[in-house]
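The complex is shown incomplete by one protein chain, all other protein chains being positioned as in the whole.
Presenting chain A:
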Amino acid sequence: MATAVAQNWADELPQTQVTDNGDGTKTVVSFTRNQQGKKVKITKRIRETIVKEEVVPAVAQRRKWSRFGEEKDNTAVGPDTRTTMLDDPIDVQFGEEARKRKEEEVKKRKQTEVTKSLVVCRLCQGDHFTTKCPFIGTLGVDPESNPNMSGNNGEAEGSTADVSGDSVGSGLGGSGSSYVPPHLRGRGGAMPRPGPGERIHDDSTTIRITQLNEVVDEQRLRMELCAPFGNITKATVVRNRETGRSKGVAFVAFETEQEAQLAIDRLNNRGYLSLILKVDWSKPKPKV
């Protein structure tokens, strides 16, 4: 029925026009209808190049084969988008990646070493908890056999003023009498351990940016401002707790000190979004 009704001339799609531009290119003007039923004019400028490829006769023969099986009724010219898709390009870097990966592994190993050394046995100085110490039966009973313990005791003898700290050392040996709160235990041991929730901060690679425009968020900080200088491990903008508005101060941690130094040199006193940035280390560097 639809075909019998004469269509309005305005609804008809004009013919595709091809004009030769003379410089080896062609302009193709075609018309289609989009999903809303509106006419769309598509103008394409194309250059045709003929690429000659030499193949084995059998291969050329096979190109002419007609489709079969589930593709038998498929009349699409070339690859059908239902079965064949071009994926996003991927950039494979040969050699480079392997090197990077190795570096990462080394870094990871270092990190695990650090976490390992955080756990130190108070008896034998091994990297396990004191309760898990294999020498707990031998070392724990006799504090004199542990050089560290005896050292602590020696200190306690020398300076009687600092009782609370040093008596702990001997207290572990089982000879202490007074109660020592947990956070004071282990003073005079191998190293101070951070309490719960308290993290060790390495600020040596962190820079502080002040006079930053309020519109800058972490994303822009990372991508726009600091990306060229190196790998950013952490970027934070200081915000008002209630309103969430930026206070114009930000901290950016880089992987290495050189990268951070570069960022300071390049960004300090530079104009950014109509304000002049002030960039310095987040904490003053100890003078060498």
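Everything below uses one rule, namely that a contact is a pair of C-beta atoms (placed from the backbone, for glycine too) under 8 Å apart; a residue touches a chain by one contact, two chains touch by 3 or more; residues count from 1.
By our rule, contacts and distances are computed from a predicted model.
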Complex minus one chain; that chain's UniProt name from "GPI-anchor transamidase component GPAA1", "Eukaryotic translation initiation factor 3 subunit I", "Multifunctional methyltransferase subunit TRM112-like protein" or "Solute carrier family 7 member 10a" is "Eukaryotic translation initiation factor 3 subunit I"
Of A:Gly22, A:Gly37 or A:Gly69, the residue that touches the missing chain is A:Gly69
Given A:Asp80, A:Glu104 or A:Glu257, the residue that touches the chain left out of view is A:Asp80
Had the left-out chain been drawn, it would touch chain A at residues 55-56, 58-59, 62-63, 65, 67-72, 74, 78-80, 82-95, 97-98, 101
